[in-house]
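Of the protein chains in this complex, all but one are displayed in their positions.
Labels run A and B following the written order; every chain starts at residue 1.
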Amino acid sequence: MPQVSMTVNGKPASGEAEGRTLLSQFLRETLGLTGTHVGCDTSQCGACVVHVDGKAVKACTMFALEAEGADVATIEGQAAPDGTLNPIQQAFQDHHGLQCGFCTPGMVMSAAALLKENPKPSEAEIRDYLEGNLCRCTGYHNIVKAIMAASGQDVGALAAE
Amino acid sequence: MPKDHGIGASSKRREDVRFLTGDGNYTDDINVHGQAYVHFLRSDVAHGRLTSVDTSEAGKMPGVVRIFTGADFEGVGGLPCGWCVTDRHGEPMQEPGHPVLAQGKVRHVGDPIAAVVADTPEQARDAAEAIIADIEEFPAVVDMKAALKEGAPKVHDDLSSNLCYDWGFVEENREAVDKAIQEAAHVTTLELVNQRLVANPMEPRVAIGEYSRARDEHTLYTTSQNPHVIRLLMGAFVLGIPEHKLRVVAPDVGGGFGSKIFHYAEEAFCTFAAKAVNRPVKWTSSRSEAFMTDAHGRDHVTKIELALDADNNFTALRTDTHANMGAYLSTFAPSVPTWLHGTLMAGNYRTPLIYVNVKAVFTNTVPVDAYRGAGRPEATYQLERVIDKAARELGVDPIALRRQNFVTEFPYATPVAVEYDTGDYNATMDKLEEIADLKGFAARRKESEARGRLRGLGVNCYIEACGIAPSNLVGQLGARAGLYESATVRVNATGGLVVMTGSHSHGQGHETSFAQVVADMIGIDENMVDIVHGDTANTPMGMGTYGSRSIAVGGSAMVRATEKIIAKAKKIAAHLLEASDADIELKDGAFTVAGTDKSVAWGDVTLAAYVPHNYPLEDIEPGLEETAFYDPANFTYPAGAYACEVELDPETGKVTVERFAAADDFGNIINPMIVDGQVHGGIGQGIGQALLESCAYDENGQLLSASYMDYAMPRADDVPFYSVDHSCSTPCTHNPLGVKGCGEAGAIGSPPAVVNAVIDAMQSGGHKVDHIDMPVSPSRVWTAMNG
């Protein structure tokens, strides 16, 4: 079976992968990084979003062998080594941006990609950017609010909503 | 001032840290050493006779451990139904068998024919493709009314027809209702569809069966809202495994919305197969598989008639509903269109006479069961749509018509069996008018019209029966289970507590809010309380989480158990303080002799309980651990008023929700932040139902909306920020916390608001459209306006 090597959350990682092994499978099953979730098979739910070479991609719609030599970032690498949540993670907790938690890793990774491209997105820009991330619990209200808060915007006026 | 801890505080959720760091433990994250994988060969036709299943070639394929077919389950029980409805004539419903793997016939696309257990998932799937299943295809019945016609193909050959039951409620009122409608000054009639939905929790279902030959013990890891219910149903009715030999674990579960209440074939299969092949067996559903195996929701077709007198008082209500059961009876399916629906037809109004007729029908489709709200959204939708239509026909303000007919005195016994203990519907309507800024609507409409858009306002009320449910009552109504809840509170020697609850959290945040309650009762830090749930091995028998019942029933059990703890701790404290127990007060984590400054800390008392050197051993046992089971005296009745403003693009028919406001009365609130989140999520799903979602079949029983490519899930840009308020509070009168539950309200209250708003928008543009069915898709709107 072919071997694949990549950097995952800053550390070298390698393992065997068939041609058909998806990056999401490789992360979950070979590397044991089960924070990357799989919620659909048509590339729409976004629970599997990770960053490959700094770009948000759906790990369920990319083969592991295509990530040869790539720099992959997953939800497991987002907090500081001492466990301190990064500002996006912290904002999700502060503003109740998650309920069951299943879509959350993809949401956080998409939000991180958004804020890298657009440090102060408007409500509409956030909603548009999340087109590929489905959440069934929150009605998106607190996810959008958390991302606005993480970008340093005042969400106090939304508090009553 | 908002509280910063205990009951009423928006404590941040402790469960978030694991979910935000990828450290959750969902069922698919679990891999058991040596596990094999199962792939189900599923029927691709909706109806047919299984003439042969040839597994000979498939069985020789690489990695195959064993292939199972219906024949392997001949001596095994079928999946049970947990509720028996009695029909209008006093006869029990028709109740077909539901084998784990199809026997003799396939009855819907997705019905499992065979199951391949193999070393890898792909090998299992490869071998499943090599199975030769011969099916003699029969015409499918999909449409409910067609299914009831003489000579229609029968889904179940051993039943007399496709009618599961013909339920009348309240049957004694039938003639009086007919008469009142005949004599009414005005009758508004509406025919509508509450379309079939798919719950779509983001985590697909997973099951892992494990068996220890040495101990003769089974373990099932499963994505369930109620592991004890699964243990009981599967152990007692399907596989014949006593509870003490069967452990069911539902770890972190990624949403349920009802669809993970039910006992599914895959759970029984994995448990059964793990013993048969003496290896753990894992099944992970794909989303595509979920669309054809998770129980669907709603699917009612209704005619509703509302009678009013000359002064616009509601005088009678009559409804005629066909409810789709699908091909088999899912676990609680029969209760949804009946007791969870008919009993809510009074809504928030004083309608003296109500008659509800429901015909439940078998069709060649996926079974239908509870989905967020379950029966109550269907009731609310009909009622609030017909009231809106009546207001238009009579030329009166829809809010005024509602207010005029509100129930205002409590307790109120409805003509549909339930008794509302408390409420204040005018208060929530007042609050709604304020937070929705209804006064500003006219100006907003003008602004929309200036941009070539139509703007509509829709308002509605809702009431729901939650806190499900008094066991003796539901027993009389046909439930085959009790609906109490349980809690064990274990206090450790150094004062920390573990609460083991029979409720289950799959997004609701119980680990946080339940801890707030117990910490508040004792007066200690929330972090001293841990909540354990989801494993039958370490929690008391409980009925799980659905029907907005966890805080009202599970929370009450926890309060009762904590009260027992406090009572015993006071005895210990009295002994330590050399006082009488009656004089001991507990406040802020310290026991004080009333009127003195003599006090002993919580931790000293808990230590004494486990190091009972100075201890009243002659009166009380050492240790500090108590269990309580709580069975509610009544349902709870959350209620509220919702408003939606939509904009409609007349050129394309596209509707966008511009504003949404919800004023709810949930009684007392434990964690306002979590309650807001529950309402947001419910509204999101309600807007989804109103505008986007539809599970559609073609006439051959093929599922047309079989993936997210065709089943429109609400996305972030389909919804606005919501304005929610729960400051109107009439606490529940019969549970210790005064709580009512909030999990389903948003999904129940929101669809009629959206559709009422769309009708308002169309009418404002001069289109004489008085009804449109959900989902109100652009194509439907355009057709309605240009048809």
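By our rule, contacts are C-beta pairs under 8 Å (C-beta built on N, C-alpha and C of every residue); 3 or more make two chains touch, one makes a residue touch a chain.
Quick note on the criterion: contacts and distances are computed from a predicted model.
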item	value
Protein name (UniProt record) of the chain left out of view, among "ABC transporter permease", "Tryptophan synthase beta chain", "Membrane protein" or "Carbon-monoxide dehydrogenase medium subunit"	"Carbon-monoxide dehydrogenase medium subunit"
Those residues of chain B which, in the complete complex, touch the missing chain	122, 125-126, 129, 286, 288, 651-654, 691-692, 694, 696, 704-705, 708-713, 777-779, 782-783, 786
Interface with the unshown chain - residue positions in chain A	2, 18-20, 22, 41-44, 46, 49, 52, 55-58, 60-63, 65-66, 68, 110, 113-114, 129-133
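Assume only the chains that are shown with their structure count from here on.
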item	value
Between chain B and chain A, distance of the C-alpha-averaged centres to the nearest whole Å	29
Chain A - residues contacting chain B, complex	20, 28-29, 33-42, 44-45, 47, 74-76, 78-79, 83, 85, 89, 92-94, 96, 98-105, 108, 123-124, 126-128, 130-131, 133-145, 158, 160-161
Complex contacts: residues of chain B adjacent to chain A	12-13, 15-24, 26, 28-29, 31, 122, 200-204, 252-255, 257, 286-288, 435, 506-509, 673-674, 676-677, 680-685, 687, 707-709, 713-717, 719, 721-725, 746
